[in-house]
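This report concerns only the one structure given below.
The complex is shown incomplete by one protein chain, all other protein chains being positioned as in the whole.
By written order: A and B. Residues from 1 in each chain.
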Amino acid sequence: MKIRILVSFKDSVLDPQGQTVKNALHTLGYGFIKDVRQGKVFELELAGISRADAEKAIPEIADKVLANPIIEKFTWQIIDA
Amino acid sequence: MKFGVVVFPGSNCDFDIFYVLKNVVKQPTTFLWHKDHDLRGVDCVVLPGGFAHGDYLRSGAIARFSPLMKEVKEFADRGGLVMGICNGFQVLLELGLLPGAMLRNKNLKFLCQFVRIRIENEKTRFTNKGKKGQVLSIPIAHFDGNYYAPPETLEEIEANGQAVFRYSDDAGNLTEEANVNGSLHNIAGLMNKRGNVMGMMPHPERASEALLGSADGRVIFESLIARF
Partner (left out) sequence: MIDQKILDDHNLTRNEYDLVVKLIGREPNITELGIFSVMWSEHCSYKSSKFYLKQLPTKGKNVVQGPGENAGIIDIGGGQVIVFKIESHNHPSFIEPFQGAATGVGGILRDIFTMGARPIALMDSLRFGPLTVPKNKAIMDGVVSGISSYGNSMGVPTVGGEVYFNDCYSLNPLVNVFCLGIAEKEKIFYAKTGGSGNAVLYVGSKTGRDGIHGASMASAEFGKETEHKRPNVQVGDPFKEKLLVEACLEVMAQELIVGIQDMGAAGLTCSTSEMAAKSGTGIEIDLDLVPQREEGMTPYEIMLSESQERMLISAKPEKVKAVKDVFAKWDLDAVEIGKVIDGGQLKVWFGGKLAVDLPVAAIVDLCPMYERPVQAAAQSRHEIKELTHPLAGDYGLILTKLLSSPTIADKEWVYRQYDHMVLTNTAILPGADAAVLRIKDTKKALAMTLDGNSLYAHLDPRRGGLIAVAEACRNLACHGARPVGVTNCLNFGNPEKPEVMWQFKEVVEGMSEACRAFKIPVTGGNVSFYNDTEGVSIYPTPVLGVVGLIADIDALVMPGFKEEGDVVVLLGETREELGGSEYLKVRFGREEGRPPSIDLAREKAVQELCLEAIEKGLLQSAHDISEGGLAVCAAECSFFSKEKFGCEIDLHEEIRSDALLFGETQSRLLASVKPWRLKKLLGLAEKKGVKAAAIGRTGGKNLVIKHKERKLVNISVEDGYKTWKETIPNYFRIK
């Protein structure tokens, strides 16, 4: 089973790296880019766990380790059952 | 006063703080390995600077799960003294022993330079040998030193007087220019409500001998010993 977790900064947190990327894109002529937020992608490969148990464990893992809840939020999905 | 310097895989400034505590401030000091479960009866635990676990995932994020951190947390909950420097401060934030989090420096570059920090509260275990408003010259060296806390948390910190040091200019003014990494409220060092856990981004161990440019950092160690 493959899981993909996306971690990014909460909306209230300033993302200077995202801003830098946005400015660079504007300089290159892509003026239609309104905003850029930079984040992280984690792909976890699981074995020996049921889908139901995985659906309980993944948010826990994301909240406890992969993201810092003070400044980051996350979403996740199963990409390969 | 017995000090214990925690060593994580990737800690770098452990030698530096050990040297200052043992040879300059002349207190019994020991190293504490992150995989152990023994604080060896120390009076103050120091989490040093460096790149614990390469700063991979997030600075301090993996180090805070080290076996020894269980004992460190219990020690802090009992009122034991804990001091985190730079990476050590980041570990304390990830552990939740101090409020808030660290973001990348506002200029998106690693910064190594001398800065000035102002003592905000002289009634702490860490600053009682100094004076409120006193400006110290201490170096920083970090990539992720931009302190952040959500608005309610920040309000609480200020209301409780938990900010111990703030970035300032030579005269003690809290200017934007002096705040090289962009930290909210110019916060350079912070303690918990109880006052036994403190974290600071600047490196006092690098400013404890005049030969290296400044000895202003010694006041922190002297404060700890004075109230022991």
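Just so we're on the same page, contacts are C-beta pairs under 8 Å (C-beta built on N, C-alpha and C of every residue); 3 or more make two chains touch, one makes a residue touch a chain.
Keep in mind the model is a prediction, meaning the values are calculated, not measured.
Chemist: Can you list, in ascending order, the subunit B residues touching the missing chain?
Modeler: 9-10, 12-13, 15-16, 19-20, 23, 35, 49-51, 53-56, 109-113, 139, 141, 143, 203, 205-206, 209, 211-213
Please note the rule applied: only the chains that are shown with their structure count from here on.
Chemist: Can you check how far apart subunit A and subunit B are, centre to centre, with Cα atoms defining each centre and the answer in Å?
Modeler: So the centre of subunit A lies 30 Å away from the centre of subunit B.
Chemist: Looking at the complex, which residues from subunit B come into contact with subunit A?
Modeler: For subunit B paired with subunit A, touching residues are 57-58, 61, 65, 94, 100-101, 103-104, 106, 108, 148-150.
Chemist: Touching residues of subunit A toward subunit B in the complex: what are they?
Modeler: Touching subunit B from subunit A are residues 12-14, 16-17, 20, 65-66, 68, 70-71.
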